[in-house]
Every structure is written in structure tokens, then in C-alpha cells.
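The block that comes next holds chain A.
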Amino acid sequence: MTMKGIAAAAFGLGLALAPLATSTARAEEITIGFTAALSGDFAAFGLNMRKGLDLALAELNKKGGATYTIDAVDDRGEAREGVLIAQRFCSDQKVDVVMGYSFSSIALAAVPVFNDCKLPVLASAVTSPALSGVSPYFRRNVLTDAVQGAMMGTYAAKTLGESKIYVLNQQDDYGIGVAKAFTEAAEKAGAKIVGSESYLLGSKDFRTLLTKVRAAQPDAIFIGGFYTEAAKIAEQARGLGIKAQLLSTDGALNVELMKLGRGAVEGMIVYGMFDPSVATPATASFLSAYKAAFSEAPSAWAALGYDAGMTLGAAVELAAKDGPVTRESLNTAFGKLKDVPGVTGPTTFLPSGDRNGALYFLAVKDGTFTLAPKQP
Partner candidate 1 sequence: MSGPAGIGHIVHPTAPTSHPALPVEPLLEVRGLSVSYGRIRAVEGVDLAVEPGRIVSLVGSNGAGKSTTLMAISGILPLAAGTVRFAGEDITRLAPEARVGRGIAHVPERRRVFAGMSVRENLVLGGYSRGDRAEIERDIDTLTALFPILGKRLGQAAGTLSGGEQQMLAIARGLMSRPSLLIMDEPTMGLAPQVIDLILDTVLEIRARGTTVLLVEQNAVEAMRLSDHVYVMRLGRIVHQDSGSNIDPDRVKAFYMGAEA
Partner candidate 2 sequence: MSAAPPNPAAPTPAILAAEGLTVRFGGLEAIGGLDFAVARGAIHGLIGPNGAGKTTVLNALTGFVRPAAGRLSFDGAEIGGLGVAAIARRGLARTFQNIRLFGAMTVLESVLVGGHRGFGASPLALVLHTAGARAAERAAIARAGELLDFVGLGREVAGRVATTLSYGHQRRVEIARALMSEPKLLLLDEPLAGMNAVEKAEIADLVRAVRARGVSVLLIEHDMQIVRALCDRLTVLEYGKRLADGDPEAVLADPAVQAAYLGRAR
Partner candidate 3 sequence: MDYFGQLLANGLVLGAVYALAAVAFTLVYGVVRLVNFAFGELFMVGAFLTTSLMLPEVRLVGHVVPMPGFSFPVAALVAVLLTAALGVAVDRIAYRPLRRAPRLAPLITSIAVSVVLQSLAQTVWGAEELRFPEFELATYPPVVLFDSIYLSVMDLVVMASALCAMTGLTLFVARSSLGRAMRASAEDQTAALLVGVPVDRVVAAAFAIGSGFAALAGVLYAQTYGFAHSSMGFLPGLKALTAAVLGGIGSIPGAALGGVVLGLVEALGAGYLPNGTAWKDAISFVLLVLLLYVRPQGLLGRPELNAAGRGSLLGGAAEMGGWLRGVFAGLDRLLAGSSARGGAVALGAVALAAAAGLLVPSDYWLRILTTVLIYGMLASGLNVIVGFAGLLDLGFVAFWAVGSYLTSILFVLVLKDGFGVALQETWWLFYLNLPLGGLLAAALAVLLGTPTLRLRGDYLAIMTLGFGEIVRIVAINWVGLTNGPMGIRGIPAPVLFGVPLGTPRAQFFLALTLAAAVVFIVARLVRSYVGRAWVAIREDEEAAEAMGVPTARYKLYAYAMSGFVGGFVGVFYAHYQQYISPLNFSLFENIILLMLIVLGGLGTFIGPFVGAVIWIVFLQVAIDIPFVQAYPETRFALLGVILIALMLFRPQGLAASARVPLVMAGAGPGKAGRAEGAVAGRAGT
């Protein structure tokens, strides 16, 4: 990524969003402690979030008022880092807010520390229900996997009318959470779960798993996991002659899905909070600005990162009205925000720290995500 590119993009975006800006903010200096897996096996999610956030901050800085800087710390997806990084941000009085987090398990280890030092956190990609209401200082702008999985379950059984579903999930908090919610909702809505099986995150070979699936002859296969595995499952399923409808989660809502899975993911239905095909002006300018800055299409993580940045901007503005922005005032401001507009829809936080929001159901068509033909 080049700084020049971001600046140029932000300029364009700033123009597009200019009407939204109010110009009463004091010259606050806001430092964001950003942490996610930025290297190692799972760096892609964190780096995407970072890109979205960078774009939002460049735009906020352009707008004037408060200035935003990032202190980025790589957690490499290692749980041991959770506490240390949290303390690093807590101890650094310059840090006003913490953003990022790729893994619920690392956030869970960090939350007690943040809770002690009263530092607000706005996470973008961690969906574990265990994080609901975990601390008054912890918020996230994604829905929990319990909520999302249940919506998908109902959608699959009711709207799509699938009657025999095989459930696959990656063996982690995310995968287990969505699969459980999906299974319960789908069964309640009348579908039969003909089998379920889990795989370890990072698995590449699903042939055996799919051989098992094939033997159960399902109408649909739900993949509770990320795009890297979903793409491989799709491709290997086609290779084994499986023709069932593929369903997946927001973990698969990523432009990389089509790059990796190509023809095999055609027709797969996923859900998520960001839909590149919904042509609102904000989405359109985000898409073009992102493309200009990073010469690639944004993923759902980038969109959530971007929205988190914009939400922070709104909270800072709100807090600045009552004096200098502090951790505490920022935290209060987060709680008061209502329907902050964004590319993933409006943001409002529930008292539990979770976000109130809606899902899009999207299908892969001709190599892009489009609104699924059937909507609930």
C-alpha cells in the first residue's frame, strides 16, 4: 500500500462524504492501538482490516478536526500475545482506543486487562458469543456468530427450502458457534441435518471429509468457516462429483473466495454485513477509493475496518463536544452512538457491546457476490 494512494483515495472519499461532516471538532490527537494477526498463517484478515481502517483514518484526517494515528501491533495469532499487547496499549497513555482483533481467543485473553485500565475497544472481526457483555469497555461492529448462524439456518430451511443439510465447521470458537446456531435454527425450521463434521483451521485436504458427505447425499452443505477452506471444500466437492447447494458464512464473504475457488464456488450462498453490489453512494466511493489505494477489491473485513474507523470518528466528535476526549468519554460516546452510517449498514451498539444490524444474503454469480435471488 502506498501512502500517496491512500491520500488520493481519501481525498475523493472526503468529497463524497463531505455533506456528512460537521466542522466543530477540537484539534484532538487520537491514537489508535491496532492489533490483529498481521503476520503468520492468518495475516490476511488482519491486514484487510488494517487497510480499511487506514482508508477511514486518512479520510478523517483529511477532514480536519481530530487527527488520528495508528500504533499497530502484530499478535501473529498467538494467544500469549493477548495480555502483553493489551497491557502495552493500557500503559501507553497516548492510546485512546483499541481496534482490530482477528481471533476471539486473543480478545478474550486481553479483555480483563482492558477492563482494568478502562480502555475502550472496538473490534471488527471477532464474533464469539463469549464476548457478549464481557466488559463495558468492549464493543464490536460485527454480529455474533450465534445471531448470524441462526439467521442463515432459518434462511436455508425456510427461504431456500433445503431439506437435507450436511453441516461442516472449522474446529474453533467461530466455526463451532455458527454451526451450532445454524443447526438449531435450521432444524427448528424443518430441515434435517444429515450429518455434521468439523475440520481444523488451515486444513487443505477435504476429500475424505467430502467422501463422507457424499455418502449422506445431502441437498445442501453448510460450511461454517473461512473463505480459504470454503474455496477448497467447494473445489474438492466438485472434483468428487458432489452437486449439493453450498452455503457458507461471512467468513467466506471475501473476494479471495472467487480467486481461490473459481468455478467451483459459483452459486455458493453466503451471508454478511457488507455487500459490494449494493450501490449506495457511500459503498461506491468506498469501492473506488479502496481500489485506488490498494489496487484490489475490498473484502468484508476491510469494509468492517473502514466502518469501525468511521464509527470512531463519530464517537470522537460526540465526545469532543463535552470537553477533551478521554478514554472514558470516548467509551461513553460509543454507547450513545446511533445509526452511524457505513458501508456495512448503520452502526448502533447494544448494551452488551454487540452491534445491532442486518444481514445480506449473497450468492456468487459470474465470479462476483450479488444479492441472492431469494431473500427472506
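We take it that a residue touches a chain if its C-beta (ideal position, glycine included) is under 8 Å from a C-beta of that chain, and two chains touch if they have at least 3 such contacts; residues count from 1.
These made the cut because all candidates are chains of the complex that A comes from, given by their letters.
None of these values were measured; they are calculated from a predicted model.
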item: In-complex contact partner of chain A, selected from candidates 1, 2 or 3; value: 3
item: Interfacial residue positions of chain A with respect to candidate 3 in the complex; value: 1-2, 38-41, 43-44, 47, 72-74, 76-80, 82-84, 87-88, 90-92, 103, 105-106, 108-109, 112, 116-117, 128, 130, 134, 171-173, 176-177, 197-200, 202-209, 211-212, 214-215, 228, 231-232, 235-236, 239-241, 256, 259-262, 295
